[in-house]
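As you look at this complex, bear in mind that one protein chain is not there, while each of the others sits in place.
Up next is subunit A:
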């Protein structure tokens, strides 16, 4: 069983917390420590952002995180090194990379999948690669037992949901709102209705992200979702901290979110 499937199986119906941070933010030397800090706080799965020069789907908070990481020249190969380092002392927490397609194109899909599997990556969420264009990448990933994670959006018609369901592995990521990461227009009731409709087609766990900023929204989303993804709020905390205090500020925040959905 993959780490992602094992994780959801072990939760046995309890809700998963999936924190997101950008690899290399604020400094490449801190990322592995921050990942352990997330687990200490109660992270069930970690989403690790791969910095990209043109993060089209991200709001200002994660754009700045990408820019801070890129200032240290953090690229995909460094991110894989960080995951390998994390795996030296954690062999159970699934790690899902989240990013844009071009760095994967540049490395080559097969080469990426091989190196990612060796590093201990469990899933790949490629924001700008919908299933229509994903065949080659998804095949390469699955050959190495890495789950391609796909997005669903409020604008996705149900017929298309059924199509995406055929490709979905690990979990699906439902984008809670029309907007970019960190947006402020989350409508909890609307999300609950959509998730109920998705359940007819989707047979892997459903994670929900975008716009979840505190315990209260996390709890409300967790009523219907299987997993709650929190990104911008955590990245904001890193931004406000010094490199020395980032981990000690992040861990209690994750613990608070975990408590809220438990």
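Simple rule for what comes next: a residue touches a chain if its C-beta (ideal position, glycine included) is under 8 Å from a C-beta of that chain, and two chains touch if they have at least 3 such contacts; residues count from 1.
By definition in this document, contacts and distances are computed from a predicted model.
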Candidate names "Amino acid ABC transporter permease", "Fe-S cluster assembly ATPase SufC", "Tryptophan synthase beta chain" or "Acyl carrier protein"; UniProt protein name, chain not shown: "Tryptophan synthase beta chain"
Hidden partner chain, touching residue among A:84, A:110, A:153 or A:259: A:153
Contacting the left-out chain in the complete assembly, out of A:106, A:162, A:223 or A:240: A:106
Among A:19, A:55, A:94 or A:170, residue touching the chain not depicted: A:55
Subunit A residues that touch the omitted chain in the full complex: 52-57, 59-60, 63, 67, 70, 73, 75-77, 100-107, 127-130, 132-133, 150-157, 160, 175, 178-180, 183
